[in-house]
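I'd like to ask you about the structure that follows.
Note that one protein chain is taken out, while the other chains of the complex remain in position.
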Amino acid sequence: MSKLKMLMVGALTLCLAWGCDDEETPPTPDAMPMTDASAGDAMSTPDAEPEGLLCGWSDDDFDWGVMIGRNMRPLTLSRCDGTEFSLPHAGMCNPTDVVDTENVRFSVLIMSAGWCAPCRRESEMLSEFLTDVYKAHGVEVIQVLTATEGPDLDQAYCDAWVSTYDLDRPNFAMLMDPGNTQTGRYFPAGSLPANLIVDNSGIIQFREYGAETRLTSVTNRLDELLCENYTERCGG
Amino acid sequence: MSRLGVVLALACVVTVPSAVSAQDGEGEGWTLPGFGETNFSLTSTSLAQYRLDNFDDNVYNDDFFSLTERIDLSLDGEELSLSVRLDGFLPIFGESPASGGPSVGNRCPPGEEFRCEIEWDLRPERIALRWRPENWDIIVGDSYAVFGRGLALSLRKVASVGVDTTVRGLQVRYDRGRFFAQALGGYANSQNLDPVNLSLIEEHPDFLFGARVGTRLGEYEDLEFGMHGVHMISLAGCEDSGPCDFFFSPIPDLVADVSATTVGWTFSAPALMDGEMSFYAEANMMLREEDPLNENQEGERYWGRAIYSSAQFMRGGLSALLELKDYHDFLLARSNGMRAFHVYSSSPTTDLETEQLRGVANARGGALRLTYAFSPGPWSAGVGGIMYGHEDEDRRADPFEGILARHIYAEVSRENHAGMGELGWAFEMSAGYRRETYLHDPAGDIFNEGDVEAEVYHGSAELVLSQGHHSVDISVQNREENHAGFITYQRYRRGGVSLTYSWQSEFSISPALRWSTERATTQPIYYPSVEAKWVFDHGSHLRVFGGRNPGGRVCSGGVCRDVPPFQGVQAELVYRL
Partner (left out) sequence: MNVFTAMNRRISSLLMPLLALTLLAGIPLAPMGTADARVGARMAPFTLPAIPGGPTRGRMALADKLGEDVIVVLFWATWCIPCRQELPVYQELYQQYRDQGLTVVAISMDDSSSLPQAAGWARRMNLTFPVLSDLDTSVTNRINPRRTAPFSIWIDHEGRINREHEGFNQGERDDIQAGIAALIRARNAD
């Protein structure tokens, strides 16, 4: 009996002492805290002319990804009326206008769905607290509908969304991505609302998902980003 | 090397206790200095799982094998006891494109590491040293605490949703019968290895301080009056240097430092009128201050209250339970989606256990439940009604400007106890209807005040038959749900049927079929499964599960989790030494 117990304890000591002394840890997602956005500074100086970054260049030239600091993969989605919209604008061979493309400093992607009640609540606040407030600072807001609560995701549904939440603004675009084919990579399934901020060359500056933040974290980060380059937003 | 070591460590821990056979013996402990006569116990819970799919569009968290090991060690002395819980987790993936061989964790292409959130871990999740001299109870390390019914502070384990939170620091209790006092301070330590998603929750300690004093009156010392206070500090940002940076990383979506101070009283009279009536009342007031990190935004102060009361009358076979609640802008820690682990309170919901949590921080109303047991005789029946207003989006609005929830239900049960050799059976059935309607005009022209916001029909039945060493349990449930979406209603159905056969208490097998049409476009509708369990002597058991489980929104004890669906095989071995 005692021998067995000693054997057990001895084995435990040996095993765990040997097994646990290694400090090597695999990389964790999102190890970079929010304020490390400066990693992207080299490519996002506001004075740099966004000329042909993506048009004609190949996949290998860019650091694609979904994490902060990476290039977002270019996406092309339809608006309510079927016309195409692409992000990032800079360097796309056929850039589409929302605000004057050269003056778009940041694009905010708001990913939503009809079944997501917090998404609908945040949509009520979009125009007032996001779109209109940051219009003069070169911020465009793009909302992407990824699914409905049942009906087909078509033009009628999309138009109804825009009119219900009063979203028709010059610096706002409403897009549809049924089945999450191009936006699904940014959030775990079902973790909506999900929001993304990209700068004018496509570098991801902010990403969040899964929590109803009432747009406070998005506007907070926008203020920080705008402060880095434009002091008038920060009051000096 | 590290991976091999961890595999070996876990394998050793799993197999070595199994090699030790249980034997009868005299109960004699050791004698350790400080502890006196000491008993040592070790419980090892090993869960080996092969996940085929969790139906979430992310192929990088599918098709892998994982080992979860939990070791509970305790040394129990006469007044002193030490307990440690180690949590370990090891995923083993198949071939990864990068390495070409079996890998532990991360096999996502560069830039998509976010999709590979499953990694190995080993940590001392709970450590506690407990000293219990007469009338005192002092715990250094991790401890649980609930003040009253949990409105002001509720740190405990809710296994069904994988939430387990303690306060790590110091807790002191003094109880002399007629007078008691309790104080605690430290930071909230949530279970980091999430058993539901198998992902790691990073430590983000919120600081908690609490104190409670009270007195007990009456011949039986059961008339209890207490007062308590709780202070919570949750820091969002960190300075570049200092203790903040040492202890934890900021969570990106927390944009303000929050501090909340709650004070309240509780009154409990569990046996009035010769045991026919019991009464409980609790009132709390909270001051919550939010200090945004963004200097351009102004800080805010919120005053909130939470009042709860319940009274139960029992006479003959009739029992009536009345509950009233008045919560207004009362939020200790926000819990939504991912942040279920930072919930430190649980206000009684006055709802049925099966329902979603609504109006946790802002609701007013109550519930009445009547049960009658036909005595003598095996029948009992009950009816209940629940009505309250809630408004969680704008916690400062009056709850009756939000949504009105009304719920009625009925249940009936019959039991037939039988002697040896005869057939005994028990039967329970319940059904109900819940309707939530808008008390305000929601945004847009689609829904209006008075329209249904949610509607649920639910029913369940359970029959247990037992004779001698055999017993069979058949259970069926179904819910028809209807929730307001954007333009129209989202309708779906969730339910299941299961049949469990058990032989004595040693073996049971349970095939089941569950269904859910909630995410019919991306997830299956039918979820068949089989589970078997063998119970050995001395608290050890082996449980094996194969098939599919729909998961879904599970709410329990004040916390909701979205449990993802699962398809695969699981084997759990619990061994006590």
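Lettered A and B in written order, each chain numbered from 1.
One rule holds in what follows: a contact is a pair of C-beta atoms (placed from the backbone, for glycine too) under 8 Å apart; a residue touches a chain by one contact, two chains touch by 3 or more.
Remember, predicted model here, so these are calculated numbers, not experimental data.
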Option from B:Ile92, B:Leu129 or B:Val146 whose C-beta touches the chain left out: B:Val146
Residue of B:Asp76, B:Asp291, B:Glu455 or B:Glu480 in touch with the missing chain, whole complex considered: B:Asp76
Selected residue (touches chain absent from view) among B:Thr68, B:Asn197 or B:Ser278: B:Ser278
Selected from B:His231, B:Arg406 or B:His541 as touching the chain missing from the view: B:His541
Where the unshown chain meets subunit B, residue by residue: 20-32, 37-41, 43, 72-73, 76, 81, 84, 86, 122-124, 143-146, 149-150, 154-157, 159, 175, 177, 202-203, 220-222, 245-249, 268, 270-271, 275-278, 280, 310, 312, 314, 319, 321, 323, 346, 348-351, 353, 369, 371, 373, 375, 380, 415, 417-418, 420, 424, 426, 428, 462, 464, 466-471, 473, 502-505, 535, 537-541, 557, 574, 576-577
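Going forward, only the chains that are shown with their structure count from here on.
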Centre-of-Cα separation between subunit B and subunit A, whole angstrom: 32
Parts of subunit A lying in touch with subunit B, wherever the complex brings them together: 1, 4-5, 7-8, 11-12, 14-16, 18-30, 33-34, 63-67, 70, 114-115, 118, 120-121, 124, 147-151, 157, 160-161, 164-165, 180, 184-185, 188-191, 206, 208, 210-213, 216-217, 219-220, 223-224, 233-235
Sites on subunit B touched by subunit A in the complex: 1-2, 5-13, 16-17, 19-20, 23, 25, 55-58, 104-106, 110-117, 119-120, 122, 200, 249-250, 252-256, 292-297, 336-339, 393, 443-446, 483, 485-491, 519, 521-522, 562, 577
